[in-house]
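A protein chain is absent from this complex, but the other protein chains hold their places.
We just call them A and B in the order they show up, numbering each chain from 1.
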């Protein structure tokens, strides 16, 4: 039996519960100082692993990954800038953003003039600390608010970055929900950003609890949840799973899902894959509105999944698009930016896409000549002439009209602009009444 | 010889005459109490039959029609609600809309509280009587203005609906204009609405006089004019003519053609059939503007013609679209809503579509290398440089440029956005001058 899209899941009470749970989990991830390698990733996966049966993979430094090599492991213990009076003017303990991620270590006294060239600020947002990285290059650097920088008097400062780059591992986590077929859906979230709430504690927490909630659901597809550092993590996973890549029928990169913007969907490179069409149905049908973007090769790990050698049907789902909100890559991307309500709605939209992927089928109208008489089957308002009674019948009419064998339920949703769930329900009822034939997907 | 599109037909004098004639005929139809079966339909067909050689078909109650069955015949003699003083507060004699169409009979005294649940009103349009039907269900009901309902005091009322549903017939009329080929054009108007002028006395009258005027015209196509009750009438015709359906190359459902809105065209389910493209030329080229809609499965009898088992190239032509004007399905859809001018223009647009269907052909430029010299053939302004002289020559230039064998005149109209008649005239002149070749349609 096919599993009907279950909209009770999205009822107010349940949605709020789920939103709160995602928000709470994101809050536990927020303080950790993540980078592309190191203990921050491990600590994060340990927390997520309390929710789902996470497989943690460790890939040694120096492992070749396509055109890349797994870099040294980076860990940091402390970082500060002390002024002449011994007062810490920049302090890692206050914000993980104060150190440039993957910065080289340093411990030296220097003049402000020298120090200044290693400090990154945002002159246009003078109260915020920027987020900066120096992967794959040998630099040291610190970040602080522009106003804090302006407050530093000339003179000597003690600069400490107590970090190390050593042979170690790249760490990523994977959770597999098994389905009844050998076809896969990929959900991917980057795990390399330090204390940034929307980008991407929100995505890590949402996907983890989505995976958890799916444990009670029989599905046709296998669902692979990947929590890996940006770029090098996705590449590493692809390199180690080349034999499985051809099994991926649909995929989403999930990021920035806790703010109130968008929703924003960036299509896969294919542009008209089923995931692209399913997202259009979820985000745009039923009078919903969204920002729909064509693929471009800048962004998150869809860059790797959609590289020409893979060209996977993987899109990017966000609320506000990266780079479009003022808090992006600053200390203002904190837990106050993301809300349970927004997280719940993001969760619901992804759940609706899963419903489409799992339940879509192509019905055939068994009474194709004219409309069958819906009224005597209780499927049609019995009092004619009323302008409003029509709405409830539209899904029946659309399904019957398009059920010529060329339209799946998803196709019908897109052509009618009705929500997929309405189309699905109408088809179920018509099927029960013996008006439709066709082969249903089996979970 | 091909019949040239004759725009004199649409000259002001003739158009006004035709508009008046349609309006006068519609006014004769307006008072009749039609429903999907019964004497109202017969009376209507009798009036139309005074204009054209109408074949009236009677199909017995109980006849299977695809998934449906021809229902009992409904006839009504009287209906009223009398208050305690014997005064008629609702009276069929005042408006046919006062009774729910196809209502069960009743004759009983009852309290207002009971009566009220059987009375339909429009609280938002409190002076108007709504139009309601109860086909295929066993109910009784009355309609009145909301203000009239509010004027009823508590107490007892005598309620009479002197109607009967008996074994009888479903009645429809058909008029066939014979052409020289065995291909058909279908024009269809529903005949089941009681005293509603725009929806659809206007369509019945327009098609009848269109059929009448075509008697003097030789055509290639057979033109089938169908006057049948909505849904069940169209289904009955389809069921009894399944062998002829494949001959229908083009078709229009015609309704609400007397008000000043739109024009509105809803495309056939095919979406790009010649009728869809011809209507686009008529309604949108030459700087005309119209509301063009994609097919949807709610509306008039295009629902049946465009069901997946038939999928006929039949569109819907209206002025204001159904449900979009405030008078729709109320007592305000009366003879004051429709005007001779609007009817004349609707008539003209349909006539122009017939011109396209009858006269479209694909010319071939016999001088395809460069432009032929139009000037020495009197087809080009002799004084160059004048910005405005250009307009008159554009049709010649478009026809010559596109006459590579891949473009019909209709295609040329759509690409150039020039009126089909201009393109047709230009092609005729170029043909006469020996510049074009190709096979012309023969009437």
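Convention: a residue touches a chain if its C-beta (ideal position, glycine included) is under 8 Å from a C-beta of that chain, and two chains touch if they have at least 3 such contacts.
Quantities reported herein were computed from a predicted structural model and do not represent experimental measurements.
From the options A:238, A:418 or A:431, the residue with contact to the chain not on display is A:238. From the set A:28, A:88, A:132 or A:217, the residue in touch with the chain omitted from the display is A:132, counting the whole complex. For the options B:31, B:84, B:126 or B:368, the residue in contact with the chain missing from this view is B:368. Only one of B:338, B:402 or B:430 touches the absent chain when the whole complex is considered: B:402. Where chain A meets the missing chain, the touching residues are 65-68, 100-101, 120, 130-137, 139, 141, 231, 234-235, 238-239, 242, 269, 296-298, 303-304, 306-311, 323, 328-329. Touching residues on chain B toward the chain that is not drawn are 365, 367-373, 375-376, 382-387, 390, 393-394, 397-398, 400-404, 416.
Simple rule for what comes next: only the chains that are shown with their structure count from here on.
Averaged Cα coordinates give chain A a centre that lies 52 Å from the centre of chain B.
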